[in-house]
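I'd like to ask some things about the structure below.
With one protein chain held back, the other chains of the complex are shown just where they sit.
Letters A and B mark the chains in the order given here, with residues in each chain numbered from 1 onward.
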Amino acid sequence: MDFGFCLSPSSHVKMDSIDLTTFNRLKETNPDVNTCIACGSCTSTCTAGNFTEMSFRRLLLMLQRGKEDEAKKMIQRCMLCGKCTLVCPRGINIRKILLDITR
Amino acid sequence: MKENILIIGGGAAGMEAATQLKKLGLNPIIVEKSERLGGHIAQWDRLFPAFHPAKDVVEQMLNNVKDVDARLNTEVTDIQRDNNGFHAVLSNKETIDAKAVILATGFDLFKAERKQEYGYGIYNNVITSLELEKFFKEGKDPRINNPKKIGFVHCVGARDVKVGNTYCSKVCCTTALKQACEMKEVFPDAEVYTFYMDLRMFGPGYEDLYLKTQKDFDVKCIRGRVCEVSEDMDGRLVIKAEDTLFGKPLRMTLDLLVLMCSMEKAKSIDKIQQKLGIANNSDGFMQNKDMYLGMNDSKQDGVFVAGTCTAPKSLPDTIGEARSVAVEVFNYINNK
Partner (left out) sequence: MNQYIFHPFVLPFVLGMAFVLTYCLVGLFRIIGQLPKDDRKKFWRSLVTPKTAWANIRDLFGDCLFHVKIWKRNPILGYMHSAIAFGWFMIIVIGHVMLFTLKPLQDVDVHGFARTFTNFYYPIFYKHFAEETPVFAFLMDFFLIVIITGIFIAVVKKIYSGVVGVKRVTKFGFADNMIRFALWTIFPFRLIAEKTNIMAFWWLYSIDLMIFMCMLPFTRYMHIPTEALFILLKHAGLKPREPRKGYALAQIYSCPSCGLCIDACPMSVNDKNSGNTSAYFMKKLRNADDAEAKRIAETCMQCGKCVAVCPVSIESCDIKMSQREATPYIINSDHSYLENVESSSSVNSTVLYFAGCMTQLTPKIMRSMKKIMEAAGENYEFLDKDGGICCGRPMMLSGKKSEAQAMIDKNTELIKKSGAKKLVLSCPICYKVFKEEYKLEGIEIQHHTQYINELIKNGKLKVSKGDVNYVYHDPCELGRAFGVYDEPREVLENVGNLRKAKSEKELSICCGGSLGSFNLTQQERDEITANSVDDLMYNHPDEIVTACPLCLKTFSKKSPVQVKDISEIVSEKI
């Protein structure tokens, strides 16, 4: 029976209603955003990740799960050093994607 | 008169193809560049998934080919097509005329130095999967000195556009788990970690091996690719990887790091391959006619392919292909 309310709001990601505008726009210019295999190389090598929560792997997921604000906040930590781009086994142009998100 | 079939490569594929061709009434001639038959598998200690001694299989295979004409320490230096099939010149100046050629030239192990961030050839206690297997076989390696913490890195030289190999090398996952268990057997007190991206347990009994790894051997599987290896003051290894399931990067000190090196097509055959007109596929392995019904056929008439020269394969796969190539060649000769 649906009483129209529940005790606490669901913490689930609501995949039916999330806003993917940024990710879809990103996908147009950078089709390789879809090719991540989530190996974590970018995160573990990240110069900023040494001091902060910066993780490009998670950032891509955030955009795909409607957490755009969190993603943009994360980018602020980035030093754009390019190590992630250098190690990515799928050859994803990470530096470009990071910049394009902020455009 | 029995027709000559030239088999280049005396590893698992070459030996098994020769065995079957002999039974089918043809005359296989193996040309092997090293001083013995057996190929890579002869260097192996035990086989996945059931820890079966490789020696048993290899000895049986060697026994099967003891009557086969095999030229060791020999390479094919030139090969040409003529009216009767193929005319091959060997490095010992001998010539062989054959009706058909089977390329069973196998693979080279990825040179771990190429992935410099893993420190192979720089740090003493970074070794390859092959070297670990030799340790199991021979029981000694100065670099393996009662390690307390051991790490395995999957996909070294595989699934990595940065080294030019985008394919999965198929057998490293299972091999890593097998070797991880074996390390626990040798060093029961050691902690063993594997760093994987996907555990591809594709064959019969492989998933059981995975379960055994977790249940009986307490091997810890961490989902994340190792990105950097450095050395601390005491000469121990410090690795960096992301624990992608936990969502945080981690650092860990290890006494031994094992690199699961991928397979690449053997380079030594490049020249002959070119002479025969066999192209490579996008993974750099030999191109076969098609991957379903023509897996043993090349695009050139009378030239056949078998084993890991066309893609990374497990031993059972390779033996299966060796047997099927024998039938293909038999039919080819009889229909001529």
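Heads up, the rule we're going with is that a contact is a pair of C-beta atoms (placed from the backbone, for glycine too) under 8 Å apart; a residue touches a chain by one contact, two chains touch by 3 or more.
A quick note: this is a predicted structure, and the numbers were derived from the prediction, not measured.
*Asks:* Wait, the hidden chain, what does it touch out of the ones we have here?
*Replies:* Counted over the whole complex, the chain not pictured touches A, B.
*Asks:* Which residue among B:L24, B:L62 or B:V163 touches the omitted chain?
*Replies:* The missing chain is touched by B:V163.
*Asks:* If you put the missing chain back, which residues of chain A would it touch?
*Replies:* 45, 47-48, 50-52, 72, 75-83, 86-87, 91, 93, 95-96, 99, 102-103
*Asks:* Which positions on chain B touch the chain that was left off?
*Replies:* Contact residues on chain B toward the absent chain are 114, 116-117, 119, 122-123, 161-164, 227-231.
In the analysis below, only the chains that are shown with their structure count from here on.
*Asks:* Rounded to a whole Å, what is the gap between the Cα centroids of chain A and chain B?
*Replies:* Each chain's C-alpha centroid was found; their separation is 37 Å.
*Asks:* Per the contact definition, I'd like the list of chain A residues that touch chain B in the complex.
*Replies:* For this pair, the touching residues of chain A are 37-41, 43-46, 49, 55, 57-58, 86-91.
*Asks:* Contact residues on chain B for chain A in the complex?
*Replies:* Within the complex, chain B touches chain A at residues 117, 155, 159-162, 197-198, 223-228, 240-244, 247, 249-250.
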